[in-house]
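Complex shown without one protein chain; remaining protein chains in place.
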Amino acid sequence: MVSAIAILRMPGLFTAAMISGIYSLVAAVVFLVMDAVDVAFTEAAVGAGVATILMLATLAHTGVRRSQPVPFSWIGLLVVLVAGAALVFATFDMPAFGEPLAPIHMHVAPRYLLESMAEIGVPNAVTSVLASYRGYDTMGEVTVIFTAGVGVLALLGRGRRAPTEDVKDS
Amino acid sequence: MVEQIGVFNYWIVIALMMTGLYVVISCRNMVKKIIGLNLFQGSVFILYISMGKVEGGTAPILASDFTSYSNPLPHVLILTAIVVGVATTALGLALIVRIHDRYGTVEEDAIQNLDREV
Amino acid sequence: MEAHLPVLVVLGPLMAAPLAVMFANARLAWWLAFLVSIACAWFAVNLLLLVQDGGAISYELGQWPAPWGIELKVDRLNAIVLTLVSAMSAIVLPFAAASVSDEVAPDRTYLFYTCWMLCLCGLLGITVTGDAFNVFVFLEVSSLSTYVLVSLSQRREALVAAFRYLIMGTVGATFILIGIGLIYMMTGTLNMADMAERIQATSHLRPVQAGIAFILVGIAVKMALFPVHMWLPGAYTHAPMAVTAFLAATATKVAVYLLVRFTFTIFGAELIFGTMQVGMPLALLGGAAALVGSLMALSHGTDVKRVLAYSSLAQIGYMAVGIGTGMVLAFAGALLHLVNHAIMKSALFMALGAARKQGRDDTLDPLAGAGRRMPITMTCFSIAGASLVGIPLTAGFLSKWYLVVGTFERGWWALAILTIITSLMAALYMGRILERIWMHEPDAGTPTSEGSWLMWLPLVVLAVANLYFGIETEFTATVTLEAARELLGGWKP
Partner (left out) sequence: MGHHYVLRVVSALLIPVILLFALYVQFHGDFGPGGGFQAGVIFAAALVLNALVFGLENTKRVVSPSAVRIGAALGLLLYAGVGVATMLLGGDFLAYSVLAATAIGGQHLGILLVELGVGITVTSVMVSLFYNFAS
């Protein structure tokens, strides 16, 4: 996986887009290994599929194929180092990966696993949490998708190519 | 095998995350910025899913022959976040297409020069 | 009906937006947006009255009890913000009706109002929720629609500004997501109240501390606090005028609200100011923001929209100073400034927009001598400008007074003096603009007449509000002081 990232520094945008798609696919496999079947399914369809297609469409539109190589930036490095250090610092008190007694599994979640059959009657706990316990979040999420649809329609909808004079700075 | 992983797998996730963030901050090409953003967000998703994993558990689809499941809540959160991420990507790319229409380039430096000329 | 008020506030704009898209009619979309804003303002005022008498209201979505389901929670603080956001939307919309025709393509106008409603929905959703992850979801609703709103002005610079905003905004939101994830990892809960309880036992753990840091940084990006403010000047300058007026009054204010909510309700003053010592850096950044914002505003003397945008930066800085002190008085000043800055900055942007619309040529300065041609608009501009400087008898005076006195009390006299100095700088840049409006002879670019009533009526409302809250200080002072005391919960530096 780390190798996928190294290639991201390539100048070819087409390659970069494809690799980002591959990265999503790999991520989907990782999700699958970690038992997140729904997430894996979605990541494969959305991350690897939709996002990559949109990127290719953008590249086709703009006709841009190459980019300047990533310039070295002190600010970028500094931000990344500080943020990365904070996260590594955080890992030292983290419960080990897969630890069944981690606090995350002790609170809130047990009810979804133990009671949801009786309360909702749907075997897929992800579905019951998604659509019922946290249905409001999902409504927000549909709103986000809707917003993106409206936004893209507003930006790229019919009439876009109509000559619009570049308004001068006022 | 999983015990030996400990927190090591979080470190990989952090490295990925920071690579993405670095691309977002320092890259001057807009398409690549979006790719970097995807990478950054994608690794945050892995972080979430990692914490939901239970050693020896199975996917949280309840059935009588299993007793241990991975935590479904992070899965739900990340389903939402993936969709939010792709919505952002779509909007960002649409903006790039429009910017290319009006400026003829997607490099930030070139755009700054064009703006200065006006 | 009354029991459902918390969810109705969000639901109104959320359902009106798809209706507007279905009918694809600009006029209908405007009416939907306007009526829904009025309705939300009405709901919010009712909520404010309810929480004034009866304490906080909690609403369980899907009837699932709190840590399992998502909870909406209204207390005094967010009832104020709800009222502010929805009222500002209702006030700015008439102005939008008169001004967007010049700035937004006609076949996009219904989408413009749809995004407006979605933005309103997102902002109200962030404010009303009691669930940390839900904040992220509605944050993205409001952010995505804001990027679209900014980009819809037909200037090409707006597209670039929107793109930069999108990149920074998404990084900020992802930081918040990481932070919430880390805290969730150690507490096992996403509900704010539950998290607040459990965080006390786990606050010594590193993931929690790192999570707090990530959330604070993410929110700082969203509220455009120096040094992560870079998206704001461009977005404000190039967005359609009505959008700038709306965003200046709401978007950054909701981010400040989030900062207050996370800092005091979830993390607790003790943890943030005592253990983690965040107060001082926050206040210092605020001071730096005030200084840089004011200096930049001074250096952009001719481009009034940019001057006002940079001045927003400085005002956000004041709020950060007030929150950073952790003193009741300064904190109340910050809360008060949140409301005051919304009403003054929005009025300034709208007055400028009215002048630009009436002006004959985009390249000429529409303000020179405008005082004689557009007396109503320019009087309102002057009142709001005075309020921005902090002249007594305007709303801006009280909040700055509290801020300065509170910061002195904390012993950070350098910051207090800096606040005064930057206010003098504000007097300088506003004075320069006012001098041009009132003292100059009208020239070729000056508007010939007042704009339509749709443009000046909202202005008059806001100008009167600026004066009213400056003279009748009793009510606002008590409410904010109470809210500040409640949030600080007896913590003293």
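All chains are identified by letter, namely A, B and C, in their written order; residue positions are counted from 1 within each chain.
Criterion: contacts are C-beta pairs under 8 Å (C-beta built on N, C-alpha and C of every residue); 3 or more make two chains touch, one makes a residue touch a chain.
The structure displayed is predicted, hence computed values, not measured ones.
J.: Wait, the hidden chain, what does it touch out of the ones we have here?
T.: It touches the following shown chains in the full complex: A, B, C.
J.: Give the residue, chosen from B:Leu16, B:Ile34, B:Ile49 or B:Leu93, that touches the chain omitted from the document.
T.: B:Leu93
J.: Among A:Ser20, A:Thr52 or A:Thr138, which residue is in touch with the absent chain?
T.: A:Thr138
J.: Determine and list the chain C residues touching the chain excluded from the picture.
T.: So the residues of chain C touching the missing chain come out as 4, 7, 11, 14-15, 17-19, 21-22, 24, 59-63.
J.: Which residues does chain A use to touch the chain missing from this display?
T.: Contacting residues on chain A, toward the hidden partner: 37-38, 40-42, 45-46, 49-50, 53-54, 57-58, 61, 119-124, 126-128, 130-132, 135-136, 138-139, 142-143, 145-146, 148-150, 152-153, 155-158.
J.: For chain B, which residues touch the unseen chain?
T.: Interface with the chain not displayed, on the chain B side: 59, 61, 79, 83, 90, 93-94, 97.
Keep in mind that, in the parts below, only the chains that are shown with their structure count from here on.
J.: Select the category (line, ring, star, complete, other) that matches the graph of chains linked by touching.
T.: Its topology is that of a complete graph.
J.: Counting only residues that touch at least two other chains, what does the list for chain B look like?
T.: As it turns out, chain B has residues touching two or more other chains at 17, 21, 51, 73, 77, 80, 84, 87-88, 91, 95-96, 98, 102.
J.: By the touch rule stated above, which residues of chain A touch at least two different other chains?
T.: 83, 87, 91-92, 94, 102, 104-105, 108-109, 112, 134, 137, 140-141, 144, 147-148, 151, 155, 166, 168-169
J.: Would you pull the chain C residues touching chain B in the complex into a rising list?
T.: It is residues 133, 136-137, 140, 144, 147-148, 151, 156-157, 159-160, 162-163, 166-167, 170-171, 174, 177-178, 181, 184-185, 190 of chain C that touch chain B.
J.: Which residues of chain B touch chain C in the complex?
T.: Touching chain C: residues 17, 21, 24, 30, 33, 37, 40-41, 44, 47-48, 51, 73, 77, 80-81, 84, 87-88, 91-92, 95-96, 98-99, 102-103, 111, 115 of chain B.
J.: Which residues, counting only chain A, touch chain C once they are in their complex?
T.: Where chain A meets chain C, its residues are 83, 86-87, 89-95, 102-109, 111-112, 132-137, 139-141, 143-144, 146-148, 150-151, 153-155, 157-159, 164, 166-170.
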